[in-house]
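Excerpt of the complex: some chains, original placement.
Which chain is which? They are A, B, C and D, in the order written, and residues in each are numbered from 1.
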């Protein structure tokens, strides 16, 4: 088949217009879009809120306890929105963390394969339901139930929204925690069982500690979702910025404020308008820190088994 | 006096017949070696002895295993208690991601011992028992993952000793270790024979010959020959045993 | 073999284990119950309203006459923008990261970027879209502005999924191609992409279903309360399913709750179909 | 009455048949050759009328696409100044600044009053105590820095229950009108209430909360009468308590919260046939029927005629 003695010229030139040459550049350009997105977000938040902070001292903004930027007598203290967001997050975590972890342990340690094969897709479906549907559910289903149980519940209240946000993040926490536990090697479990441990002892004393970083990371990620959640709180938590610790009250979150102003449309360039960027910046920074923290935890404390 | 009595044991992985009609009695305070080519069922039989096979889906067992006169497959047998009574050491050292101390104390703790000084005592005794005490006594609070492979394996032995078992099962305990650690563990096993009944699975015929009192040769899920180690290696009765120990297959 | 005290203690540990087993099971059940309740609630309210008329009419001030056509068509238009853009940009980025620049500073920056973008709240993308596309580029409150915003929002999903899929292509297939004198691009197009395609498609479907269900950013850049005609270009004003549902569920009239529920049923059917397709694709090709 | 066939044929909505209520207009002979887009935003008070008119208008003129927003009156004016919309709905008169801003862009709007509204103060159905209220008491509740926390702070024999307030947001014409009439100073109000530009949210809020009070346009009350109770207003302590109704608003006895509401098309847009047609339809008999149908009070016929005259 080969021509004997025929020498192939190994030095034949390659064309610089070949796909092999052009495509990496094209692909890199596309890859750059995600960087541009981040830059876009940061630049917009910073420049627009810079205008805001020229009118409102940062310290007043961060420490003020009254938020009435749209009224004639304006106050620009973002704390009520922050506490509103925190309230939702706390309620959501009370719901989601124990339940998410419990179901992760069940799926990873207890469940027969068949059950797991059924339950996991259900959780995936649950994770894929749009938040507007959850918001509707909170307002038209959960709130009326709460009102029958606790009559002083307001129609818009933090509790209902928080519970439903919690339900929304359960699948995420459950599945990420389960992944973390699944990566704990079977040899550790066998070691524990061989010493006479029950399933519970094996899960709680061996598997959960070994998967701890992954579990904590899933918690932080779930909570960061709760912080950034918008539609559920917009529909069900109310629009009243106040520093209330009563979960039955209506509150306003950072996200709900942005939506209500943006859809009400205040004049571009005005201080009122810039508030949404300042609030957006606060939101962005909080979630960014949480995401970085989650990444850090899962990298730094990853067990090398 | 025999502590373990295996009678007409058959084990199936779903369809696959992995142990066929096994009969064996293992004397107390002795070392029994299981040898045979890969896949012949050595580990499977070992795991039936502390019912670790329970964990595997689709395992079906018939026949009897009496330990101290109780059939461990009786429905009212308490598996946790059984396993406490029968320690197990695995092929890969598998210390928990905890401190050396907590590794050894794990077993006693789950079995209800909380008293600090009592635990201290057990930990020291077990580590001495596995010939590790001198090497680690100043680092008890350090992570077990800092130890070498051989040390980790001895730690796992200490962990097994800490719950005070009668029987110790070892599944190729040295196959992941270097020659020097292997030697140490072999010595340790000899030492442990005084107090425990030991069953050891090994790929290494020399090791079986060196450490064990009796040896069982497995092939395709059957026990071909079970005899005193010296006899089995010097004068096997079955042609297949002879072929195997002279290296003609495996 | 055992002292009775010890037996008792173990008995107790076993009981605790059993109880907690039930507890953990209940935890898992809660997710399922929540889903069941949600579906039940929505079906109870909306099933009666979900008929042909509902699918083929525009929104109306009369609940009985209100339909979802405008929103459905709006969603389809939005997909027309989001699908090709996310696919091209997402897959290109994944190829670049996995096949070309595994470890230079640029790829590390991109990689970190993507994982952080995945965690940015959708409302922040709304701010981005409002500022850049609606105002700066002056696309107005149009399908184009909405589609571009959504594209940026769901990009991380398809990128990460495609990366996973590309990573899963065995190295030795690439080596085979190189050893035959294939260059990188040939290898990517002819060997890597075909093998990774099911995984990439799964990711694409998941990111699209996110784009279909996401509400907040679109509320910010373009919600019109009442729109009763079909878009005719990418510069048309528009509404989409979740926004229509949002504005219906804000209505105090009881019947509109049911109309909203009917909209939700439609949205869920759409999403479940897409999810099922994704799961099917994944299971079908995962075995190899 | 019948319209003079003014301008183009597209606007000939003269078919006398009053079919608006059922909304089934398909039979009429409308010129379907009108094409174009009409963008409307602004008052949520006016929204129900405009939405209804848009819906019926589009049923006849399916070449014309009408979008209607409800961002609040001020939002509407801002958008019309920015050139984002053609018609602004408003529940107050246009302000001088807004006119000036328009002028700066060489634009002008035409004022068209289209109905009477009575801002309605509402409470929950289970509220058995607040049947009537004086303007002073309203002021006590809603004024800036109000200290009213409980119903009993308003009137001693009312229950010691917290009072939960819902009202329009600050870009509302309703907010401006109410604060001016009740609190005495435009735009000055307490701030610790639930504000929303979307009046539906306010309805939901008051309907769902036993201790709630809120205010918004009459139509939203009319639509939701079975869920809300309207509070009668006493202009002063000795005046009779007047409940909002078609009659009391029309004859002006519902004081001081009766007011006209408007649409403001851009003058330059009137030349567009589809917009002219739309406005004609708005002011036609069908349009007036729709005003009543959604819950507002028709103006005297001459007012609509005046509006129509401006189209010439």
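The rule we apply is simple: a residue touches a chain if its C-beta (ideal position, glycine included) is under 8 Å from a C-beta of that chain, and two chains touch if they have at least 3 such contacts.
Computed from a predicted structure; not experimentally measured.
Visitor: Report the copy number of every chain type across the entire complex, expressed with the labels provided.
Guide: The structure file's complex resolves to the formula A x1, B x2, C x1, D x1.
The definition used in the following text is that only the chains that are shown with their structure count from here on.
Visitor: Which chain lies at the heart of the structure, taking centres as C-alpha averages?
Guide: Going by the distance between chain centres and the overall C-alpha centre, it is A.
Visitor: Report the pair of chains linked by the most C-beta pairs in contact.
Guide: A-C
Visitor: Greatest Cα-centroid separation from chain C: which chain?
Guide: That would be chain B.
Visitor: Round to the nearest whole Å and give the separation of the Cα centres of chain A and chain D.
Guide: 40
Visitor: What's the distance between the Cα centroids of chain A and chain B, rounded to whole Å?
Guide: 48
Visitor: Send over the residues of chain A in touch with two or more other chains.
Guide: 139, 196, 198, 201, 263
Visitor: Touching at least two other chains at once: which residues of chain D meet that condition?
Guide: As it turns out, chain D has residues touching two or more other chains at 201, 204, 207.
Visitor: Just say which it is for the chain contacts: an open line, a closed ring, a star, complete, or other.
Guide: Other.
Visitor: Can you list the chain A residues touching chain B in their complex?
Guide: 112-113, 185, 187-188, 190-198, 201, 205-206, 209-210, 303-305
Visitor: Can you list the chain D residues touching chain A in their complex?
Guide: Those residues of chain D that touch chain A are 71-72, 75, 78-79, 144, 164, 169-171, 187-189, 191-197, 201, 204-205, 207-210, 212.
Visitor: Provide the residue numbers of chain B that touch chain A in the complex, in ascending order.
Guide: Residues in contact with chain A: 50, 52, 55, 57, 79-84, 87-88, 90, 92, 94-98, 106-107, 110-111, 145, 156, 159-160, 163.
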